[in-house]
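Note that one protein chain is taken out, while the other chains of the complex remain in position.
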Amino acid sequence: MTTTPLAARAERAWWRVPQRHVPVLATLALLLVMYGVGVSQYRAFSNVQVVFNIFIDNGFLLVVAVGMTFVILTGGIDLSVGSVVAMTAMVSASLLRDGLHPALVLLIALLIGPTLGFAMGCVIHFFDIQPFIVTLAGMFFARGMCTWISSTSVPIADGFWTSVAQARIRVGENFVTVSVLIALAVVAVAAFTLAYTRLGRNVYAIGGNQQSALLMGLPVGRTRIAVYTISGLCSAVGGILLSFYTLSGAPLIAVGMELDVIAAVVIGGTLLTGGSGYVFGTVLGVLVLGVIQTLITFDGTLSSWWTKIVIGGLLFAFILLQRLVGIRTK
Amino acid sequence: MSQRHPVLTMTAISKLFPGVRALDGVDFRLFPGEVHALMGENGAGKSTLIKVLTGVYDTDAGTVTLDGAQVSFAGPMQATAAGVSTVYQEVNLCPNLSVAENIFIGREPRRLGVVDWRETRRRAQALLARLDLHIDVTELLGSYSLAVQQMVAIARAVDVRARVLILDEPTSSLDADEVAQLLRVMRQLRDEGIAILFVTHFLDQVYAIADRITVLRNGRLVGEYLTADLPQIALVEKMIGKELDALERLDSEAGRDPAAVAAGKALVEADGLGRAGSVAPFSLTIHQGEVVGLAGLLGSGRTEVARLLFGADRADRGRLTVAGRPAAVRTPVAAIERDIAFCSENRRTEGLVGELTVRENIILAMQAARGWLRPVPRRRQDELVQRWIEALSIRPADPDMPVRNLSGGNQQKVLLARWLITEPRLLILDEPTRGIDIGAKTEIQRLVAELSDGGMAVLFISAELEEVLRLSHTVAVMRDRQMVAQLANDDSLDADRVMRAIASGAQQEGLEKA
Partner (left out) sequence: MSTVRTRVTTITGHRLFWPLVVLLVLLAANTVHRPSFLSVELKNGHLYGSLIDIVRLSAPLILVALGMSLVIATGGIDLSVGSVVAVSGAVACLYISEQPDQDSLGGVLTALALAFGIALLLGAWNGVLVAVIGIQPIIATLILMVAGRGLAQLITSGQIITVNSGPYRTIGVGHLLTLPFAIVVALAVTLVVAVLTRRTALGMIIEAVGGNAEASRLAGVRSRRITFLVYVVSAACAAVAGFMMTANVSSADGNAAGLWVELDAILAVVIGGTSLAGGRFFLSGTIVGALIIQTLTTSVYAMDIDPQTALLFKAVVVIAVCLIQAPAFRARLRRRRPSTVAPAPAAEKQKEQVPA
């Protein structure tokens, strides 16, 4: 065939992993190494419940990180997630205190986040203002709403809430909570959406090259607004999971959570410039954060601030890795 | 062939922009199963014509008919849906998606609302096989060469049942093998009955593939020709035009004696300087007080030569000597240290900082050379800026006006002033007279002549042959990214000879100067 000279260029050496998988595989390797270190150092670490506990403790973080993955895949960012999580928990707690039916409370709580996300998406798209600034305003707004509702923590005593919070689902000799199942369901739905629906593919296209996406006739505006709405929805779900976890709503909870979420997404191999990344990677990123916390807890001599330093170091390593992979592509 | 009905007819198309008549009563027709080349220099109206056709611009006058029915598209999307697809020079696809997905995104085959990946891959493979391209469609588009990406873009375009395919400079960044592959695909599509509108700067490609040529100049139709009836030299003549414009003769014109200048001291000597994918190795000597004109069609590598000499791009082969000393000019800073200055043709993107004032833009290069710790004293700034505003008659003569508010000609003068205050030994001017009014043009031409009389070397790049011939001591000719000739501008040199060199790459003339 006459085409061989062109086709030959595309062939890759047998040992080379497809480039798009390098960051995710690096995260997976890191996770395994860290888990291995944990198991070899501490006997109790090999207990399966340790892994389950990581999921239990970080279920809400995982859900929010999934939403953030959508936003970052388009090349945007959402700083409002932590505040929206707090606001959702706060609204739920105060409405339950006022004696509203739990089902109605769930519905209202689930609507607030997406509405705010939709509004932010519209401002970002129609007025062409940087997502950073718009979601910063959203963050201020949601945090302000929290204290406007109540300046102190509001406990939740509702029967439905406490029963869901305390339910233990047995898996063999161990257990998980309802929150973990919800989080995993969100992960599955998100992964499916990104891989198999037009909305998901448009998200990738916009992150790859927004101008091209526009010229190819893809609904760029609709998709951009959609990702902020999705992120708002995920934050709302995360807020409800958090209220299950703490059985309260507090005005200053989840402060700075957006940083953990962004860190998890980046460590999970999603490019902050958009267009490349997987929900699976985000799951790994959240697990890495969880394992770091668990290791530091097990160690006992290390203090909690090492978590931040290690996360910062990992962020640096992964951003550098992304940059190198990026250079090689060009 | 012309017995058949054209699939597309554009009649008496006019398009006005403020101050410019971009298209003036242009006719164009396209037959099924032919490759039709649209030729013309900068500002001839090629892009505007395509944008009118695809609905990016509205027309001010004229009609477009597709298959006998009058149409008026609201935008490229609607044009595509009606069977008129466009593939641009810069591939407008997403490098982070797979090849298959790039072809089908937005209209993926679906089952129960879910993207059917297997079907997508199968159809992508079939479609590319039709273009004789056998690659792994699951790989990311970005991992393939530009040529393959270009062909994927074509595959996407023709899958929408395209009857008209517009290729806007698809070959600009491809090498010879890749171009051959692309031309093969074009022939294949032509034989399937698709009408192809082909825009390119490469004459060889036009003669290799086009059945018909339409030439535009300054927004007007020059004519439509069968390729077989139009020799290359005639084509170049029609593109560039030969009419003398009404410029007054320059006073110093009598003093342009190439022999005298060439005997002077060599200032810049390039020896086999080149850069892969940009311009083939060339050798060029510029003497003190010499004006070297760089002639050639758009895209022939004129700008690339200038960028290499200035260090805006890094040369990957060859040597450069400045004033007798070897010089590694890898950055603009290094070039400026050796008193080389460069006025880019893209004033807005590579020249001026629009937000800053006239004064700041004029001072910028001098200030950068001094370093920020040693500001140019305010009095000296005022003096310099005032002097050059007057000398170049920059209007409005307000040094504190943001430069973006000035007209194109005045912006060009500000850019010139920036470099002139640094008193360079070599001034590189890339299309300094493009898009500016006739008065400013004459002023700039006179200035170049005066500077060279004062001993400054000038590399003068222009698409207008008359201008190059009037100003230069030596004319270097570019063609297809090669320097094909260097001609001393003595009495024997005229526009005809330069055009012949552009058209045929007359090697026999190449060593005249050396």
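A few comments on the model shown:
Read from first to last, the chains carry the letters A and B; within each, the first residue is number 1.
Assume a residue touches a chain if its C-beta (ideal position, glycine included) is under 8 Å from a C-beta of that chain, and two chains touch if they have at least 3 such contacts.
It should be emphasised that the depicted structure is a prediction, and the values quoted were computed from it without experimental measurement.
Annotation: of B:204, B:350 or B:466, B:350 touches the absent chain (contact as defined above). Of the options B:10, B:286, B:336 or B:358, the residue whose C-beta touches the omitted chain is B:336.
Residue A:145 is the one among A:64, A:145 or A:226 that touches the chain not shown. Listed by residue number, the positions of chain B touching the unshown chain are 17-20, 22, 40-48, 199, 298, 310, 312, 332-333, 336, 342, 344, 347-356, 360, 363-365, 367-370, 372-376, 404-408, 411, 418, 434-435. Contact residues of chain A toward the unshown chain are 77, 123, 126-130, 132-134, 136-138, 140-141, 143-148, 151, 251-252, 259, 262-263, 266, 272-273, 303-313, 315-316, 319-320, 323.
Methods note: only the chains that are shown with their structure count from here on.
Rounded to a whole number, the gap between the C-alpha centres of chain A and chain B is 46 angstrom.
Only residues 76-77, 80, 92-97, 101, 105-106, 108, 110, 113-115, 117, 132-136, 139-140, 142-145, 147-148, 156, 177-178, 181, 184 of chain B touch chain A when the two sit together in their complex.
Put simply, chain A touches chain B in their complex at residues 1-3, 5-7, 9-10, 12, 18-20, 195-198, 201-202, 204-205, 207-209, 211-213, 215-218, 275-276, 329.
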